[in-house]
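Below: the structure, in structure tokens.
Every protein chain of the complex appears in place save one, which is left out.
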Amino acid sequence: PVREELMSCLKAGKRWLREQKPVNAFREFEKALPLAKQLKDTVEEKKAARGLGASCQRQGKYKDAIKYHTMVLTISHMTRESSGNTEAYGAIADCYTELGDLETAGKFYDKYIDGLEQDD
Amino acid sequence: PVREELMSCLKAGKRWLREQKPVNAFREFEKALPLAKQLKDTVEEKKAARGLGASCQRQGKYKDAIKYHTMVLTISHMTRESSGNTEAYGAIADCYTELGDLETAGKFYDKYIDGLEQDD
Amino acid sequence: LETVPTIKKLRAYAEGIRTAELEKCLGKMGEDLTKKNRKLVEELSRGIVNKLLHGPMQHLRSDGTDARTVTETIENMHALERMFDLKA
Partner (left out) sequence: LETVPTIKKLRAYAEGIRTAELEKCLGKMGEDLTKKNRKLVEELSRGIVNKLLHGPMQHLRSDGTDARTVTETIENMHALERMFDLKA
């Protein structure tokens, strides 16, 4: 039932994001992350991390958001499975843009743009 | 089995178009059109007309193509059901562009552009 | 009026992407897709492309009466030709 709990947290988190309640969404993804780790399911772990990133971003917590989106890249790197990276690069760049660091944002957008052509 | 024959003609026509054999495609859609009329199925009749239009277009027969794409608009008008119209406007405009009549092409593109926002 | 061929090229460019992605998707989905859902997937692909094209297409048309608009329309055309590599 750990997997079921994980899935229900991810689902609830996504629904809260859709309904513009990022604080509630954060709570669900925060529960999901350790469950995914426990199951050693890196695909769902990336989804939880992305959800946490998106939840922080919607609250204007851009530094925290960058931390979580970077977690997606780290997991991809360790598992040599790049799904979700293009979106993570784009989201990190969006955060740096909000923080006024256009130089760093540009570098991440370059990686995002490289990813647009690929399927992932 | 008339419906089955109709469906198989439409399917074969589409496949020939995908495989860049517009002459073969035309033959299939030409068989499909009277079958759709016989069944009084205006949705499939529009598909046959559109297929005939696309087949002519790929052969450079732009005037014939315009005739068939216009048939889609006529059926829509008679049935007060506008599905396929946006694509038909765009295709007719493409044909007039090929024929060098940019003035008329522009008028059809305007209708095409109006349709882009709608769902159909 | 000189922007009309660009509309045609941009349409063709987007349609190429749409059908390629759609076929890739339908190929992977296999036989367990109902006819209704197949149609909805096709509509999804068309809906996304059409809504994304709406802005650029609108800005490739101008009625030619307003000089400012004409200049902008030509600039839009040049930018789109560059960005989508439509010159050829």
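Letters A, B and C mark the chains in the order given here, with residues in each chain numbered from 1 onward.
One rule holds for everything that comes next: a contact is a pair of C-beta atoms (placed from the backbone, for glycine too) under 8 Å apart; a residue touches a chain by one contact, two chains touch by 3 or more.
Quantities reported herein were computed from a predicted structural model and do not represent experimental measurements.
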Subject >> Which displayed chains the unshown chain touches >> reply: A, C
Subject >> Missing-partner contacts on chain A, residue numbers >> reply: 18, 86, 90, 93-94, 97, 102-103, 105-106, 109-110, 112-113, 115-117, 119
**OP:** Mind listing the chain C residues that contact the chain we can't see here?
**Re:** 14, 17-18, 21-22, 24-25, 28-29, 32-34, 37, 40-41, 43-45, 47-49, 51-52, 55-56, 58-59, 72, 75-76, 78-80, 82-85
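In this section, only the chains that are shown with their structure count from here on.
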Subject >> Computed distance of Cα centres, chain B from chain A, in Å >> reply: 44
